[in-house]
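Taking it in order: structure first as structure tokens, then the write-up.
For this view, one protein chain was removed and the others were kept in their places.
Note that the chains take the letters A and B in the order they are written out, and that residue 1 is the start of every chain.
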Amino acid sequence: MLKNILIALVLIGFGVIFYDLFMVYEAKTELTDLAHYYAKNGANEIGGANLVTSIVVTYRGFDTLGEVTILFVAASIISFFLKLKEDEEEKVIGSKDTTELLVTASQVLVPLIFLFGVYVFMNGHLTPGGGFQGGSIIATGVALMIMANPNFKINTQIIHWIESISGVAFVFAGVLGVLLGGGFLDNTFKGLGVGEFGTLFSAGVIPIIYSFVGLKVGAEISNILNKYQKSQKSI
Amino acid sequence: MVTPIYIVATGLGVGFAIGILKKFGKNFTGALVLAALAFMTFISFQWFYGLHYGSEVATYVYTAGFKPPFSINLLMGQYESIASLMINAIGLLGGIYMFNSLKARGSDAQVVYLILIMAMNVLVMTRDIFNLFVFLEIVSIAIAGVILLEKSDRSMSAGFKYILASGIISTILLLGIVFAYYLTGTLNIDDFVGISLNTYKGGGLVIFLMMMAAILELKPFPANGWGLDLYEGADPGISAIISGASATASLFVLYKIMAFAGAEWNYYVALIGIITFVGSNFFGIVQENTRRMLGYSSIGQIGLLMVVLGFKDVLGDSTPFILFGLLISHYLAKAGLFWLSGIIKAKDLKEWSVIRKHPYFLFLMGTFVFALIGFPPFPSFFSKFNFVLLLTETGNIAWVIAILAGSMLEAIYLFRWFGYAVKSENSHIEKNKVCLHKSIPIWIMALALYGFSYYTSLSNPWSIAINFIPLAFVALLFVLDFLPVYIKNSLSILGMAYYFYLVYPQLDNMRLIFEVIFIVGGILTLIAGFAYKGTRPGFHAVALLMFAGLTAIIEAKTTLEFFFGWELMTAGSYFLIIRGKRSMTHALSYMMFSIGGAYALLAAFGISNVGQINLDLNQIGHISYLSTWAYALLILGFLTKTASVGLHIWLPGAHGEAESDVSPMVSAILLKAGVFGLVLTLIAMNGSDSQWSNLAYALGWLGAITALSGNLMAVFQEDAKRLLAYSSIGQLGYIVFALAMMTHLGWLTAFTYSINHFMYKAILFLTIGAVVLRVGTHDMYKMGGLIARMPMAFIAVLIGIIALSGVPPLSGFAGKWLFYNAVMEKGWYFQGIIIFFSGGLAFLYLWRLIHTIFLGQLKDNHRNVKDISIWFAIPVYILIGGIMVFSVRPDWVLQPLGNMLSPFFPTGQLNWDHSYAYTTLGYWSGTNVFITIVILFLIVFGILALSTRKAHKLKQFDITYSGEKPFRPETTHVAWNVFAGFYKAVWPATIPLVAKFWDYVTDFFHDGAGFTRRIYSGNGQAYMMHILYFIIITYIVIIGG
Partner (left out) sequence: MEYITLGHMSLLLGISLTVIGFWGILTQKNIIKIILSFTIADAGVNIVIVSLGYVVGKTAPIIDNAVVQEAGRNVSASVVDPIPQALVLTSIVIGFGVTALMLAFAMKMFTAKKTLDINQFNELKW
């Protein structure tokens, strides 16, 4: 009982703090200076139609590197945390049979999902979307495959290669920025040109970087899913 | 210069690449991770070096080719380079330490570890608040991951609780950040510093949210249960990283946010810090689990650093010195201790005795413990000293009290732990296996600690005068510890003699007297050390450490030097005392009283600086603010060393249980350090405008009561060494009383007693100690009749007790005579009667030393004992010579003493006419008294010798028993329970009220902490509730609801 009162008091307290925060808010009619700069010059400096992508990949590329790292760290931790003992590796996950519908649909849908994912990350600089979104979409395909067949074996070797190479490529591109451009993760490589606005091959190396990010995210999430799937063997 | 961005690039690049490279095996990836960490360390080191020596300037690193605020930038400045170097260095060493445990978990774990270290670097360097958030999350997740290196349910639930807590914290931080952006339109920290967020509507709230997150990352008390579980549940290697690197990074985050939070936050940061410091250490005293205790200590230390940060405006230019001094000491020492706890697999504190099976680890542990508590020569000592001084200078005395109280609590549990390690039973525990790669990082930390100690003392203008030569000599002796006793002993004696030769011309007469007691006395007692065989591990280094401290007090010109010496002496004597057989608890209580006393001194030195910083030791003669309090604190501090009643409970055990040649060191010599301190204080007080007469009056009563109770307790002792120990309490009571009179005669008495007590107590302790070595017991009733076997000892004890009891002809009488003159002149009749009565009591126990030990029946098992070792006899007889000289020609000593005291007390001197000393009350000639008594003695002795020539010599067994075999044979000894009747008369006075009082205090703290720490219920939800309540309460306090 006392505990409930305490919880209620906490929530009321936070209600008050958040109410104060809410009262700070006034609807904006103008962009902030920073946003104004991006909106004004983003298209020219970066060449991407999607301003959010320009910010994510270029202006705040260092954050994005951090994001990728977070996923990577989470995936790595889960890999060694949920690692199976040798004798468990060969176990078969016992579950009810999956429905015919799911199995058939997955066979049809998975290639489409993968394709869609690739499309999303490759066009991240033009349309809503990008590496994370595309990568997640790819991972949903993997999820679907696992749902359809709980004992489905994912080729982890490939996942690791994709993950590793795209990660190294991202960092390498960043270092190239130090050597050639104006600083770490300077993806425009001044002089390389930004391409024709609005087309796939525009916005400098954003599509390339975002593809790496997409592949890496897809691989990482798939890796996590794979570990989740396998860890059922230990229960 | 390699740009710091390569720290990130290396960490991430190698981390990502390991996905492919893992097929080369875990050893390869492990080595690769170490190589990456080494390169990162190298980068931060070269920046540190460049920035520190001015060949580089603070440099911004831009990303994405745009200038901030449009892109994220990093800063590598001087502080950043230090923090980054600390993080990378501990990362590298920790990586070496944990090489096997990381390997066992595979390349994924190695990668997580690498990225953890990398991300903490970014936390330090980034100048973008959102980027800071991102990397804070990386750190949190990675920490939650590396906890799992230890495969147990405990570490798993600790990790989960940690994720829950950091999840809440990051929610708060994120809200703060986005609202900060909403208000200001920037995310760049430098922009925040430029504009004042507080002036925006709602800016205060936004700052509040960010500050809360930054503070909560530092695990403030009491919203830190998850942090404690983390320390306890994680692999010790990881705990070291959390305590060393993560805390450093988090502190840096707080520092960055404080830069734009506004000055009004300083106070609250300091407040939360001090609550954390005191609270954590309070709970620490009831911990039995090593790692959790270290966790409490870590959190407490970070709290202290928060206090420093909170006072950064007050401390001004000294802030970095104080902050980094404390931080570095904590960083190195705590990492070392956590790593040790990983090798010494002892969960319970008591099991740490196994560390004695690795003597060098014991040395390392001692180094770390003393560094944590802030003993010299470690950087934390200088930092704490400066911190306290600057705080009192600006009038923040309540803060000083809280800081010292917290430090005291921390000292209690760390020294208890150390005591277990040094003393408790260890035969049942198996020795641990030690891998080289685990012990090397610990050694590096310890060596770095010593290196920084030297560097710190050089970099501080106040401490540059400190004389490190004695310390270097101590270190040399430690290194040579493997040599046999006779070499080390000779070396020690030669070293001390040479040092005395160097120092004595620089000293005034008063200091010279004490220096002679300390150093010449030290040499004499060291001679007795030749009686020991083997290597006697550790003895010489710690004994010399004590003497180094003692001479440093004498030579001190500044309060810092004095305090430095005082703490060295305390440390050395602690080690000497704890060497005794059953002295674990006594050494601990000695240490606690000493530290308490030292903190009283520190506070007093601080108060003497109010309004100005003046480290000159003479400054205590010109205290303008709260002067009575300052003198009271100084006196209190010194009384802990003289063991005045109330503060004496450590002495009987400590002196009684110490080794035979250590007892005289700590009794005859060490106690005089307190006297010296009192002398300095009272001289200063006498010369100042302070209203000190009440203080002196109180001190006089205290001395009188001490004299009475010390002697009274001595009467009932069956243990010869404890008897002498209690007698010391009584004798020091006389000295304190005499000093308190604040007259010329009173002080003359005090000095006479100091010199006498040094000589006869050294004689008695050395002789009795030597006897104990022969007969193997302290209990007097187990001895008897030893006069036949040990005539040399008998004569020494006889002379010793004659001198001590103050009867003519020996020098004790000079003291007594002066004493009664002084008392009558002063008019303290009532106290004088108490003192007189105490003197009578002294006969009751002194008689027993001769009667019980040397007269009566020789015990069967002592039939073949030899006389005391010649090495003990030499110093004893030298001292007897000293007593004789003093007795025959007291004027040789008393006249110069009188001249020395005249500047302080110009009236009421002793007038000398050849050997006759006159006061207003009468006269006395030591020489004539001596000659008369000796002639009388010889006459009586001659008559007796002649008249008993034909007497029948009775053999021991020429007696008749009544045929009974006594149930307890010792009860038939004449000395057994000899004072039963007397006891009936005085028993109410012998109830150990003081000991009971201190027991009560201890229990109060122990039970209090034991009860309140239950808020750490171990439940993850409860911990989150603590965090949320912490935020709400702080909100009410700061924003005002």
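Here, contacts are C-beta pairs under 8 Å (C-beta built on N, C-alpha and C of every residue); 3 or more make two chains touch, one makes a residue touch a chain.
Note that this is a predicted model, so its numbers are computed, not measured.
Contact with the chain not shown here comes from a single listed residue; of B:Leu51, B:Ala109 or B:Leu175, that residue is B:Leu175. Touch with the chain omitted from the figure is made, among B:Ala9, B:Val61, B:Ile141 or B:Val269, by B:Ile141. The chain not shown here touches subunit A at positions 7, 10-11, 14-15, 18, 21-23, 25-32, 34-36, 38-44, 49-52, 54-56, 60, 63-64, 66-67, 70-71, 73-75, 77-78, 81-82, 126-128, 130, 132, 197-198, 217, 224, 227-228, 231, 234-235.
Within the entire complex, the positions of subunit B that touch the omitted partner chain are 130, 134, 137, 140-141, 144-145, 153-154, 156-161, 163-164, 167-168, 170-171, 174-175, 178-179, 181-182, 187, 225, 228-229, 232-233, 292, 1013-1014, 1016-1021, 1024-1025, 1028.
In this text, only the chains that are shown with their structure count from here on.
Partner subunit B is touched in their complex by these residues of subunit A: 6-7, 9-10, 13-14, 16-17, 20-21, 23-25, 32-35, 37-38, 45, 58-63, 65-67, 69-70, 72-74, 76-77, 79-81, 83, 160-161, 163-165, 167-168, 170-172, 174-175, 177-178, 181-188, 190.
Residues 3, 5-6, 8-9, 12-13, 15-22, 61-66, 69-72, 105-106, 108-109, 111-112, 115, 119, 122, 128, 130-131, 134-135, 137-138, 141-142, 144-145, 148, 175, 179, 181-187, 201-202, 205-206, 1025, 1028-1029, 1031-1032, 1035, 1039, 1041 of subunit B touch subunit A in their complex.
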